[in-house]
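Can you keep this structure in mind? I'll have questions shortly.
And now, chain A:
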Amino acid sequence: MSELNTFLFNILLFSLFFNVGISLYGIFARPSLIKKIIALTIFSDTANVLAIAVGYRGWPSPSQPPIPPVITTTEPSIDDLTWFARQAVDPLPQALVLTAIVIGLAVTLFLVFLTLQVYRLYGTTDVRRVARLRG
Partner candidate 1 sequence: MEEITLIALTVFSTLVFPGLLTLWIASMLSEWWVRKLFARTQRRMGPSYVGPLGILQPFADFLKLLLAKTEPNYRHGSVKLARIFGCVGIGAITASLLLLPISPLRIAFNFDVILLIYFLGVWVAISELLMSTSLTNPFTIKGVSRFSSMLVVAEPAFFTATIVPVYLVSLTTKGEPVFSVSTTAEFAWSLWTNPLTAIPMILATIAALVSIQSKLMFPPFNIPEAEQELIAGVVTEFSGPLLALFNFLHDADLYVLSLIVAVVFLGGPYPFSDNLVLGALATTAKYLVILTIITILKSSFGRFRVEQGVSTIVKYGLIPALVALALSIIIGGLA
Partner candidate 2 sequence: MSTLNLDPWTATLFLSGVLALSTLVMYLVYITLSRKTPQTSSEYSEPYIGGEPASVIKSVDVSVRNLFWGVVRGAGRRLYTFLRDQMHNGILNDWGVYMLSYIGLLTLIALIYFMR
């Protein structure tokens, strides 16, 4: 059980970093602006998932699976709280991700609008041809 848990977790981490690599390739190497923006959203989503994953403190340990960050008892004792702090998923990364998603939404929208405008003005979204500013 423990090995499987660790294995799955490692797969998750590995695929996240693999995803970072793919999306960076997409942003830096694909010629089309639209594809660049798609890669950018993949990139920021990967970053967000990474942040969420970080919130699962001590997940690979099988004896203490993480619990939702909600205190169920109405009047918790100190022991309850200590246990809760050890077990619960860290809510802060989720808050960070929420902020990052909102910001990412704004940036993506803006970039899509600009791409549309580029397409209107240049007739293409290929960055090799959108290169009037040089030197």
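If you want to know what made the cut, all candidates are chains of the complex that A comes from, given by their letters.
Note that a residue touches a chain if its C-beta (ideal position, glycine included) is under 8 Å from a C-beta of that chain, and two chains touch if they have at least 3 such contacts; residues count from 1.
These figures come from a predicted structure and were not determined experimentally.
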item	value
Which of 1 or 2 touches chain A - same complex, any copy	2
List of chain A residues in touch with candidate 2 within their complex	24, 27-31, 36, 127-128, 130-135
